[in-house]
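Every protein chain of the complex appears in place save one, which is left out.
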Amino acid sequence: MRVRVQAEPFDYGAECTGFGQGGRDVGAVVTFLGVVRDDSGTLAAMEIEHYPGMTEKAITTIAEEARGRWGLADLLVIHRHGALRPGEAIMMVATAARHRAAAFEAAEFLMDYLKSRAPFWKKEIGADGDSWVAAKDEDEAALTRW
Amino acid sequence: MRVRVQAEPFDYGAECTGFGQGGRDVGAVVTFLGVVRDDSGTLAAMEIEHYPGMTEKAITTIAEEARGRWGLADLLVIHRHGALRPGEAIMMVATAARHRAAAFEAAEFLMDYLKSRAPFWKKEIGADGDSWVAAKDEDEAALTRW
Amino acid sequence: MIDILYFAWVRERIGLPRERVETAAETVADLVAELAAREERYAVAFADTSALRVALDQELSEFSAPLSGVREVAFFPPMTGG
Partner (left out) sequence: MIDILYFAWVRERIGLPRERVETAAETVADLVAELAAREERYAVAFADTSALRVALDQELSEFSAPLSGVREVAFFPPMTGG
């Protein structure tokens, strides 16, 4: 299990290479990659603020729960902070399990919890000003399914 | 959208690199990798038979439905046939969408349908004989959620 | 003339991957009855059609489906891809 919080870009393809493989008991790997979207067409950058110290702890707690609950053979979470441009990778998760349902569910659980329970805040830096991204009710509601 | 049916190995990491990225409207990429598991510890190989001609058509039909239903920006399916060793990659799917829910759902839909509606049959070649993998009731039941 | 393809254990039980047959069967079920009457290995392969699937010209179909115009029929067990 690895958790990384960093300003630097990461190489999604390289992280996927060999992830969770090599053993005889992994049948399913799921990865998720989050990318900076530009809905308005005027986004200059997405600035991601975080709470150093708490971030690592919160992600590790969420990751430990996912690992235990779905019996994951391996798990990876990478989340960036700082200024990111449209199209850049923000974060990724990867899960490895015996069966596909466990790998999918664990990855979705990680995403739902990282979204609302890890201390990150996004600010859109645009041509017509800056604005903090508001948390969505549906993101909080998504937690009730777990 | 790309669909590949092949005997040759594929490079999962290389396929993930840059998948669905580069545009401004993709916020989420999900990939699934299926790997040959060895539950008994005696598996020599997994032999995958398929129905040339129908396989490509069936996968393309499933992929087109996923693309339309979840408005995917990109989609990739690779499925191998022939003799695979434990730990080798059998197949992968990748989906790219605006939001994470669509990317996850489309990938799970693809997996559920590929499992029961694409003409592949798995045979376990073991130390103590060969046996065809039986379809599971739960795999058929999984289709009812879509 | 119609091409008949067999896959997985259906192919193994019948002992060949494909054959061409002359048939007047109107439906898949009629064709199955004709084949099963031929020889023991066919009778065994088609003993329980609920354990089988059929494709007509490479599209999944039903045992009650008509065969008119069909050039390729395939019999196989439930798929196990993914």
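Labels A, B and C are assigned to the chains in the order they are written; within every chain, residues are numbered from 1.
The definition used in the following text is that a residue touches a chain if its C-beta (ideal position, glycine included) is under 8 Å from a C-beta of that chain, and two chains touch if they have at least 3 such contacts.
What you see is a predicted model, and the numbers here were worked out from it, not measured in a lab.
Partners of the chain left out, restricted to shown chains and counted across the full complex, are A. Among A:Arg4, A:Arg24, A:His99 or A:Arg117, the one in contact with the hidden chain is A:Arg117.
Within chain A, the residues in touch with the undisplayed chain are 34, 48-51, 53-54, 57-58, 79, 90-91, 111, 114-123, 132-135, 140.
Note that only the chains that are shown with their structure count from here on.
Taking each chain's centre as the mean of its C-alpha atoms, chain B lies 26 Å from chain C. Centre-to-centre separation of chain A and chain B, using mean CA positions: 23 Å.
Between the CA-based centres of chain A and chain C the separation comes to 48 Å, rounded to the whole angstrom.
Residue positions of chain C touching 2 or more other chains, listed in rising order: 82.
In chain B, the residues that reach two or more other chains under the touch definition are 34, 111.
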